[in-house]
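A single protein chain has been omitted; all remaining protein chains appear in their positions.
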Amino acid sequence: MRNTKRSQKIAFFLLFLATLLIVLPVGMIVVIIVQKGLPAINWQFLSDIPRQGMRAGGIFPAIIGTLYLVVGAIIFALPIGLLAAVYLSEYAKDNVLNRVIKLAIVNLSGVPSVVYGLFGLALFVVFLKFGASILSGSLTLGIMILPIIITTSREALESVPQSFREVSLSLGASKWQTIRHIVLPNAIPGILTGTILGLGRAAGETAPILFTVAAFYLPQLPKSIFDQAMALPYHLYVISTQVPNVDEKVRYGTALVLLFLVLMMNLVAIIIRYNFRKKKKW
Amino acid sequence: MVKFNAKNLNIWFGQIQALKGVSIEIQANEILSVIGPSNSGKTSFLRILNRLNDLHPGFKMTGLLEYDKTDIRKLDVEVLRKRVGMVFALPLPLPLSIFDNVAYGVKMHGERSRQKIAAIVERSLRQAYIWDEIKDRLNVSAFKLSGGQQQRLCIARTLAVEPDVILFDEPCSGLDPISTAKIEEAMLKLKKDYTLVLVTNNVKQAARVGDRTAFFLSGELVELDRTERIFTAPADQRTDDYIRGKFG
Partner (left out) sequence: MVMRKLKEFVVEKLILICGLASIFFVVLIFLFLTKEGLAVFKSVRPADFMFGRSWYPISEPAQLGILPLIFGSLIVTLGAAIISIPIGVGCAVYIAEIAPLKIKEVLKAGIELLAAIPSVVLGFIGMVTLVPWVKSTFNLPTGLTALSGSIILAFMAMPTIVSVAEDALYSVPKSYKEGAFALGATHWQTIHRVLLPAASSGIVAAVMLGIGRVIGETMAVMMITGNAAVIPQSILVPVRTLTATIAAEMGEAVVGSEHYFALFAIGIVLFTMSFIINVTADLFLHNKRR
């Protein structure tokens, strides 16, 4: 008896240790970046173009480039992803086609990000002749975040009680009216959560934009969607590995801005989800 | 006049047969009570009348079912459901305000005029005997109402689309006796203008409001007769056993 008690104690301690081994480094990473990056953050850093071969000045073009890419990706992925989710939740029957679609989504979410980069290069940059441009990069990122948007939106749609649909249909509303007026409005918080998570993912990815849009150094703002652009994650990669003698402060500052952007989006998504669960009427 | 005419109806959910050779006529302006133990097929019967069973994957139906002398499969399903309304077992308000709950069906059928909609909402709420209780808070969420009020709101919502037949699926199963009495009272008054089909687990309720009563068992229609007869001198022993509470 004492033996089993003791082995339980040891086991639980080890499990606790495992948890600490994940959580502590995460906390440390965030703390280090904030601590060392914060001194770099000032108005000039956020609003100026990079200067002296990216060793000084700011990161404004990279911030703007990332915003363009993220917005472009969502314009492409949200309508398709949302309608795909509507199909899976409201129309799909339990058959082979449905199974294949689900498998395709699982695969799409598992394709390595650098392979998305290759695909974007082959299709958008070379085949469709969009060149390395915001358009190519946005479309590539859009396809990459499609599974996130489909999966979360579908969960949101499916969590709307079946009884609401029955009531609406029993009043003589058509299927699409029911979806449009009952199902979608009640799934909006979940859809929003998924969309924002997708945004966060698109903002942080580097590999898909390496060959489709990212400019090594472009000290001006893009004028059209056919222009190249700088992007935050790629900029961080460049000043970390490709440019010698960059002040550590600048690197940490860039990392902090990127991390802040991505974590803010996730935080907003978590808050929406939390509020929604609390307020849920059914 | 015959509202619904069913001949030799059989329905299946996948492999399970829920109705077996049911033939029944439902008269206009009557209240038909449908009783039977759980899994007797009474709710499945109710839900074929507005084709709500169609939502169930694996649903299959054979036999004849006419509404106003037209095969219901030949009718536009949305038109049929507008004509044949339904009140569900639990109060199921939509996550909208009281007003919008009642206005929902009307709007879906293309009515745009705010004045007309407001008039229909008031008329329907009065018909369901709930207007006086809630007329000052039409814009609050329907979930704020009590269970009994919610159920009467649902009746008003059904009435708003001007149906011809109203199906009640155990409408008082979760309600207290006072709310139940109010709903039964509403049903008796509605009989004048509508045909009512009431599925209920409560044998006494069937006796109180039904003009005729049908007894279902294991997917078969065992007996259908005037309510007094069913409750005083049923023809089938099984009916007698059920209403005396020997099973179910």
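Chains: A and B, in written order; residue numbering restarts at 1 for each.
Going forward, a residue touches a chain if its C-beta (ideal position, glycine included) is under 8 Å from a C-beta of that chain, and two chains touch if they have at least 3 such contacts.
Since the structure is predicted, the reported quantities are computational estimates derived from the model, not experimental observations.
Touched by the hidden chain within the whole complex are the displayed chains A.
Remark: the omitted chain is touched by one listed residue; of A:38, A:75 or A:115 this is A:115.
Interface with the hidden chain, as seen from chain A, comprises residues 4-5, 7-8, 11-12, 14-19, 21-23, 25-27, 29-30, 32-33, 79-84, 86-88, 90-92, 100-119, 121-123, 126-127, 143, 146-147, 150, 174-177, 200, 203-207, 210-211, 233-234, 236-237, 240-241, 248, 251, 255, 258-259, 262-263, 266, 270.
Note that only the chains that are shown with their structure count from here on.
Taking the mean of the C-alpha atoms as each chain's centre, chain A and chain B sit 48 Å apart.
Contacts from chain A toward chain B in the complex involve residues 93-94, 163-174, 177, 181-182, 186, 281-282. Looking at the complex, you find that chain B touches chain A at residues 50, 52, 55, 57, 78-83, 85-86, 88, 90, 92, 94-95, 104-105, 108-109, 141, 143, 154, 157-158, 161.
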